[in-house]
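Yeah, one chain of the complex is gone here, protein chain that is, but the others are all in their spots.
Showing chain A:
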Amino acid sequence: MASSSRTQVLSLYRMLIKESKKFPSYNYRTYALRRVKDGFRENLAVDNPKTLDVLLNQARESLAVIKRQVTIGQFYTTQKNVVEGLRNVNF
């Protein structure tokens, strides 16, 4: 991987993670984080510049979707879910 695309990949990855963490919904947040991480891991070995370009564009689109959906989610928040942040549950 050329160093320029390496920087691009890393910066996109960081931005995707940062945005995904902002999902107010527990399930959307955990899914987005998981999917982003798994998606990048799946394509760790890609070094064909053309494929890399396609993947980078997909990631940019995903980032835009996440940003929009985070904003929408923030307008309509709900109560927290039972497992969020509490693992010392009283049965």
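One rule holds in what follows: contacts are C-beta pairs under 8 Å (C-beta built on N, C-alpha and C of every residue); 3 or more make two chains touch, one makes a residue touch a chain; residues count from 1.
Quick note on the criterion: contacts and distances are computed from a predicted model.
Asks: Given the choices "Translation initiation factor eIF2B subunit beta", "Ras and Rab interactor-like protein", "Ubiquinone biosynthesis O-methyltransferase, mitochondrial" or "Cysteine desulfurase", state the protein name listed in UniProt for the chain not shown.
Replies: Listed in its UniProt record, the absent chain's protein name reads "Cysteine desulfurase".
Asks: Mind listing the chain A residues that contact the chain we can't see here?
Replies: The list for chain A reads 23, 26-28, 30-32, 35, 38, 65-66, 68-69, 72-73, 78-84, 87, 89, 91.
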